[in-house]
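The complex is shown incomplete by one protein chain, all other protein chains being positioned as in the whole.
Coming up: subunit A.
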Amino acid sequence: MAGALPDGEPVPTDGSLPDDATREVGKNGFAVYVHVPFCASRCGYCDFNTYTAAELGGGASRDEYAETVLAELALAARVIEPGPVGTVFVGGGTPTLLSAGDLGRVLEGIDRTWGLAPGAEVTTEANPESVDPAYLRQLRAAGFTRISLGMQSAADNVLRVLDRKHTAGRAPQAATEAREAGFEHVNLDLIYGTPGESADDFARSLRTVVDAGVDHVSAYALIVEDGTRMAGRMRRGELPYPSDDVAADRYLAAEAALTEAGFGWYEVSNWARPGGECRHNLLYWTGADWWGLGPGAHSHVGGVRWWNVKHPSAYAGRLAAGASPGHARELLTDADRHLEDVMLRVRLREGIPLDRVDATGAAQALADGLLEPDAYERGRLVLTLRGRLLADAVVRDVL
């Protein structure tokens, strides 16, 4: 079951935006997100907007999906003229359930519509078991420059609790195949704090990602999302709840191992070798504009956030009728934008200028050892390691 969408006001049928929003579109960068809402099976912890073939029933078919997305792109082209696209990110679900050809056609469509900037970063997510060397070569040839693989863990017992379908060895192998196929940038996703995961299990996961030769690692503490199968098992007592203290220990382990291997944190959950940072994600966190294509995809243009209808058939239906698939939107006030800005930038290595936050709160956080004293001297709020673990509390205190 996918998580619920936020409330908001309706989106106009033609998808149009207020003039204020479109006037300066792309001023802080412009990105495109493409959502692919299909998975071979549903992992018990996942509440992303994705559907197995059985859940989809008839209606929306994977084969026509690329066409449907291109229809939304055509609609988008009538709403904004953003200038060249700096980054594209295809996420899921499991994008690699689509053929490389389909993914290529969507990318080509984006290029034709708005133009890809020179050196654009083009990422796709992939499940380790859903790719092989030939497929990866096709993706590379189609213009993809970066691949993000959901490894989650190097321990088979953990992968089982997470309902993952691949073996522990498959993810690093796929990463190697990706590099061999010509991908300069490869990410591996880890989940830590899964019930049953030992400190050793996680240490092994960290060694594995380091040895896989990738230039980017995302490590997420397991979130038990409402309504997921995993949440149900925990509620019924079949599985213990994850512990925050364990998660904190794992985080410290990740920081130590990754730093040691030459990675640096650039966002609370993300580490990269120099030059390996994901530019697309950075655009999300620095207030850039982006258009999200696909069911349930979120977009942001000039202080307007909107999100599409969630179900692939509803999405396809709207577009077939020539209407915007937008489900609802919110027009951010200046106060909202400030709050989001602080909320997102505090998580970054770069931090945020002190003059944008509450001085008393920041001073207290500094005194509590949550902020880097050097950066503070220079007028910036930058989290210490302990501060990163308490980032949400810092945000609440400095707003």
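The definition used in the following text is that a residue touches a chain if its C-beta (ideal position, glycine included) is under 8 Å from a C-beta of that chain, and two chains touch if they have at least 3 such contacts; residues count from 1.
Here is the rule we go by: contacts and distances are computed from a predicted model.
The UniProt record for the undisplayed chain lists the protein name "Elongation factor 4", from the options "FAD binding domain-containing protein", "Glutamate synthase (NADPH/NADH) small chain", "Succinate dehydrogenase/fumarate reductase iron-sulfur subunit" or "Elongation factor 4".
Residue A:Arg396 is the one among A:Arg78, A:Arg378 or A:Arg396 that touches the chain missing from this view. Listed residues A:Glu67, A:Glu108, A:Glu129 or A:Glu330: the one in touch with the omitted chain is A:Glu330. Which of A:Leu56, A:Ala77, A:Ala203 or A:Ile223 touches the hidden chain is settled by the complete complex: it is A:Ile223. One of A:Ala77, A:Ala253, A:Ala323 or A:Leu344 touches the chain omitted from the figure, and that residue is A:Leu344.
Hidden from this view is one chain, which touches subunit A at 6, 8, 33, 91, 220-223, 244-245, 247-248, 251, 267-269, 281, 284-285, 290, 292, 296-298, 300, 305, 307, 330, 336, 339-340, 343-344, 347, 368, 370, 388-393, 395-396, 399.
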